[in-house]
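Apart from one protein chain that is not included, each protein chain of the complex appears where it belongs.
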Amino acid sequence: MEALALSLVNAIPPLAGVPLWTVTLLLMVVVAAVILVFALTFEGVGSLVLRKVAGDIQARIGPNRVGPNGMLQFLADGVKLVLKEDIIPANADRLLFKLAPYFVFVGSFAAFVVVPFGVGLIAADLNIGIYYVMAVTSLVVVGVLLAGWASNNKWALLGGMRAASQIVSYEIPVGMALIPAVLIAGSLSLQDIVRSQGGLLGIFGWNLFHNPFTFFSFFLYFTAAQAETNQTPFDLPEAESELVSGYNVEYSGIRFGLFFLAEFGDMFIVAALATACFLGGWNVPFFNAGTLPWIWGNLLSLGVFLAKAFAMVLIMMWVRWTLPRLRVDQLMRMAWKFLVPLTFVNLLGVSLWLLVFRGKGIPGMIASLFG
Amino acid sequence: MGLKAYLNDIVEAVVTTAKGMRITARYGVNPKEEVTLQYPEERWEIPQGYRGFLHNDIKTCTACNMCVKVCPVDCISLESVRGADKKMVLCSYDINIGRCMYCGLCVEVCPVNSLKHTSGYEMASADRGEMILHFIAEDAAEIKARVARQVAEAAAKAAEAAKAAEASKAAEVPKPADLSAEAAKAGGDDPKAAKAEAPKAAPEKKE
Partner (left out) sequence: MTTRTDALPTQEMTINMGPQHPSTHGVLRVILTTDGEVVTRAVPDVGYLHRALEKIGERVTYAQYMPFTDRLDYLAAMNCNCAWAWTVEKLAKIEVPERAEYLRVIVCELNRISSHLIAFGSYTADMGAFTPFLYAIREREQVNDLFEMLCGNRLTYNYARVGGVSGDAPPGFLEKTREFLDYFEPKLDEYNNLISYNKIFVHRLANVAVIPAEEAVAYGLTGPNLRGSGVPFDLRKDEPYSVYPKFDFKVCVGTGERGTLGDCFDRYMVRINEMRESVKIVRQAVARIPDGPVRAKVPRLFKPPVGETYFRSECPRGETGIYLISDGSVNPFRLKIRTGSFVTMNIFEKVTRGLMIADVVAVIGSFDIILPEIDR
């Protein structure tokens, strides 16, 4: 960020007199605002798309009253959420009750910072990118648990407990499933991971096709991440038909809206990480977007990245409208008996592969065979 | 759990999930599968024997009271007096459509088929009173007074006629058609009454 600020100061002469830290700070605020706007837009559009997909799958139409073909439904929903009365139960722990939605929202929103949207489009290319994502999304647990506890509602409490155990359990397979990508790139930075999948192999440069183990890794990650972010079929913390609405049952208005936004934010983060770590991120097949002028290269790579990520989101919605929900003990069994061992086996496999074949993937080897 | 069962579990989970997702995907991509009826704009065809709101054709109603007796929820109320021609004259005929359960028993028993189900089904009201359909707009007391007057007149006439008959042996019968026609007309002609009848008229228009 500071380097960008420095180049900005050098490029625009009137800024020369302004202290560098001011420019940096302003830049940070601008970037944060841009990401926030993106996140909110995605969450709004995502909720609309979710309902449209639900409608299509369920042989009905879905929202179609607000705006052309129901396109503005999410705005109406947003306005409704903001204007609704904010109810705090009489016996709730008021401070924690108010605090909880922010934890959840911040936890999901902060992860957007390291999402590599394009060649140069990343708010902060942290050298511990993946680690950072894992860390901040864990903040959601705190929020959900607080929400469940502070509501002073037994259903909410059960939901909160479920969420805590679920998220903590699934952190492990999620992390383990992501490590193969880290091993291949040799870096925790998401930008480096994406770059490692570039090259002129096209889609075969993706980690997904690197070797059989990474192929499974992707599916393991996708499954585990859905569970970690409480998506159906792992939406036990808010199981509508069991816990009424789970941890957010007592929330209304904008506080509920924050939970709602965080859910869609998580959805995008999962899709974005899957894209970045296994599906080649913003890499345009057979083409190096970095060679284009800055603006076009970034726009192209942004488009490619978003297309991939949205495709993943669509798949998540598709899964959501197909599968029933697991029971809480089955959820735990799935984590500890299936996902954790499998991800470990996978990790071992990937490590051995990299050791034996000196870091080369199958497509790379085939490519080198043909010169 | 052996390794084989363990792997079997995984394979089965993947296969069954894929099967289900194939079905949902087929629905998802096929827009022809949509079955939603966009209600206020689109409506389904009402079949012949649809049990909608009740409508009583006052002109043919004989005030026999059968519908009132058969109604399991007592939603029909009827008041009648004996007219000059010994026939019953309706003073009021109300159906509480908010209480009606559309069982159709009253329609079935109606001997002159004056009580019928219409195809109307739309009624929302903030006031329960509006859900009572009044089929006779004129005040019941007025009708009663008028009928009583007519009865008295007829009686007087009959007495006169009897006297005359005694005198000339020619019988004069009071005209029965007059009375019922007059009673029915009283409802239709009054402009104020027509307005009051508006909610009742609405379902008919739909036909």
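Every chain is named by a letter (A and B) in the order it is written, and numbering of its residues begins at 1.
Simple rule for what comes next: a contact is a pair of C-beta atoms (placed from the backbone, for glycine too) under 8 Å apart; a residue touches a chain by one contact, two chains touch by 3 or more.
Values in this document were obtained by computation on a predicted structure and should not be read as measured data.
Enquirer: If the full complex is used, which shown chains touch the chain that is missing here?
Expert: A, B
Enquirer: Among A:S217, A:T232 or A:T343, single out the residue that touches the unshown chain.
Expert: Answering carefully, the residue with contact to the hidden chain is A:T232.
Enquirer: Given the contact definition stated above, which residue among B:V81, B:V109, B:M131 or B:A161 touches the chain not shown here?
Expert: B:V109
Enquirer: Determine and list the subunit A residues touching the chain excluded from the picture.
Expert: Per the touch rule, subunit A residues meeting the hidden chain are 54, 57-60, 154-155, 158, 161-162, 232-233, 235-236, 239-244, 321-330.
Enquirer: If you put the missing chain back, which residues of subunit B would it touch?
Expert: Listed in rising order, the touching residues are 9, 12-13, 16-17, 19-20, 23-24, 35, 44, 47-51, 70-72, 101-105, 108-109, 117.
Assume only the chains that are shown with their structure count from here on.
Enquirer: Nearest whole angstrom, what separates the Cα centre of subunit A from the Cα centre of subunit B?
Expert: 59
Enquirer: Which stretch or stretches of subunit B touch subunit A in the complex?
Expert: 9-10, 17, 20-21, 23-25, 27-29, 31, 33-36, 38
Enquirer: Would you mind writing out the residues of subunit A in touch with subunit B in their complex?
Expert: 53, 55-61, 318-319, 321-323, 338
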